[in-house]
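Here is the structure we will look at.
Excluded from the complex is one protein chain; the other protein chains are retained at their positions.
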Amino acid sequence: MSDNLERGLEAMRGQMDTSVMSYMSTCVHCGICADACLFYTETGDARYTPIYKTEPLRKLWRQEYTFWGKLAASMGLTKKLTEQDLADWEELVYDGCTMCSRCSLVCPVGIDIAYMIRKVKEGLSAAGYSPGDLVEAGKRAVEIGSPMGVTLKTLEATIRVQEKETGLKVPLDVEGADYLCLLSSGEIAGFPEFIGSLAKIFKATGVSWTISSDYFEATNTGVQLGNSKMAATLVERVVAAAEKLKVKYVISPECGHAYSTIRWDAPNFIGRPLPFKVVHIMELLDELRSDGRLKTEGFAEEKLSYHDPCNAGRRGGVLDQPRNLMNMVAPDFVELPETGAMNWCCGGGGGVSSNERANELRLKVFSAKKRQLDAVNIEGLVTACSNCRHMLEDGLEENEMYDVELLGITELIADHLVEEGG
Amino acid sequence: MFEQLVDGIFWKISLWVFAIGVLWRILSIFRVRNKPDYSEPRGSGLAGAIGANLRRFMPRSEMISRTRLQVVAGYLFHLGLFALLVFAAPHVLFIEAQTGLGWTPMPYWAFIVSAQLAFIGLMLLWFHRIMHPVTRLISDADDHIAAILTFIVMLTGCMALIEEFNGLRVLHRFTVELWLVYFPFSRLMHAFMFIPSRAFTGAWFGRRGVKA
Partner (left out) sequence: MSNNRQSRIRHHRMVVFSLLSLLVLTLVLPLIPYAVADLGQSAGKVVNPGADLWREVRQRDRSVIGSTQVKGVDSGVLINVYGEDWRQFRMQRLIPYGAALMGIVLSVILLFYLVRGPLRLQGGPSGKKIQRFTVFERTTHWFTVSVFWLLALTGLVLLYGRFVLIPLLGAEGFGMTASACKEAHNLFGPMFLVAILMLFVTFVKDNFYARGDITWLLKGGGLLGGGHVSAGRFNAGEKIWFWIAVLGGIVLCVSGLILDFAVFGQGREVMELSHVMHGIVALIVITVSFGHIYLGTAGVEGTIDSMTTGYVDEAWAKSHHDRWYAEVKAAAVEDSETEPAGGGSASTGVASPTRDG
């Protein structure tokens, strides 16, 4: 057996748990998961069927964890998992899956398929079968502190611009602040007004906050790659930064997987509870709203809708908060058809948008999103994830849908803050 | 000779294989443990586990238009089969003779209708399985054997309806025994396994405050 294969198998063995054992015994091959997955519905290619993407894990389960499977494999009656299988599944799992978990919500027998695909990624990445772009991003994340190569200098420069624009201070390294805010490189590079918006809102609501110069990256390439060790390393840096500044809360910014990682998976990567609470920025804003501290005035002129980022909404549980916030500034906003926990993925999550090889595919499956948008006559789409925003921009451009503007929810709220003074 | 085997030792063997096999399959999932979850839950995992078990009996509204045939045929088959297994008079009498537990069977016409609906559901599902590109790709021998064997059990039962020929009754019982022995080693285990699977998924999402 090759080293690659052995590493892959060992990684996947480490991923076996009761849930997987149960799921593998339950699937009846009904194929309904495919009807929920945009990579199947928009391409018609049956190989993108979610449960099919878990084949490498299923084969391992069969040949090592079941009586008849072990017997059949030892007698040579069934084909064992090979390195070629892992190689063949790379494209299906990394290009053809954003781990949006829509499939997990529709399986009639209750299988969490995305949960298992995450485990398949552990095997593939250990065996060396992950997209080169993502591997490079992971290296940068570990070595530089950002998968996109955004350094502290870049952040500081961005902060200075935002301070100038808002006339407010962005607190750096304030020990004892209540909230430590993480940022995604995508935001810093693409939507820096998020930082200015935070400054405005927190000043108006009296929130004590800070950013850490030791470590500020919200995203976790280890999660996207399926490399738990890398994921743990990156999480430890957040924990260290938070502990150093003795904060009570860590804010997960406008990013999908950053939230599900730091809020839900991080403690398990490091094997202990986090020494702080985690909130998505939308959770915090909604709390401030219900406390009466966050006050807005005026309404958005354009007809708006909201796109739930998969990892914040469906996988994260932040579903009501964005609606409460939208109602503050756009009470007549329309919901997309099939929204909330059943929203269609933008197609760029889970590392897909960082993987250039998947460009054509992700733009092709954008037709699912387009179908949702075509059903509502909107002028602006609000979201809470910078990666979704980039993907949505790409998709809208590709489809020449120039009439729809993309907005970040934090900025939208900040733009409607009640003016201070007087 | 064959009749004595079918009514005697084969029956005992098939019941034991079924009971021990099913128990073994269910318990064996615990050979590997779930790792503890150190995250702070937003909602109750237990409520999620129970909720998912109940909620997933109904398809989500977003999915119904895409999976209409499977939803309709699936319900027809499962509900029809359940009705005729548990409430058809010959079965009620059989169970009473075996266990002493009895209950009111459904009227004969309801038995017939349940059987017909179950047949329609099963046949539509199987043909859909071999016609749809997704299920064509992911189906294996187990899927087909399970469907066809169930069909044969139902058909032999139907053929023995007037309860006039012992040979037909024996044939039906024999196919049931084959089915019972096949059950624990096959796809048919989903009849039990859906409960822990829905529970694990329901708990995972429930902790996050999402109704799964």
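Each chain gets a letter, A and B, in the order it is written, and its residues are counted from 1.
Quick note on the criterion: contacts are C-beta pairs under 8 Å (C-beta built on N, C-alpha and C of every residue); 3 or more make two chains touch, one makes a residue touch a chain.
Small disclaimer: the values here were computed from a predicted structure and weren't measured.
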item	value
Residue, one of B:R55, B:H78 or B:H128, that touches the chain absent here	B:H128
From A:K203, A:R323, A:K370 or A:H416, residue that would touch the chain that is not displayed	A:K370
Touch criterion as defined above, residue of A:E175, A:E400 or A:E419 at the omitted chain	A:E400
Sole contact to the chain not displayed, among B:R66, B:H144 or B:K211	B:R66
Hidden partner chain, touching residue among B:M1, B:L27 or B:I162	B:I162
Touching residues on chain B - with respect to the absent chain	66-69, 112, 115-116, 119-120, 123-124, 127-128, 131-133, 155, 158-162, 164-165, 167-168
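Methods note: only the chains that are shown with their structure count from here on.
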item	value
Complex contact set, residues of chain A against chain B	16-23, 25-32, 34-36, 40-41, 44, 46-47, 49, 51-52, 65, 68, 104-112, 115, 263-268, 271-274, 277, 314-317, 319, 338, 341-342
Residue ranges of chain B touching chain A (in the complex, touch as defined)	25, 28-40, 42-43, 52-53, 56, 59-60, 62-63, 66-67, 70, 74, 129, 132-140, 143, 185, 187, 189-190, 193-194, 196-202, 204-205, 207-212
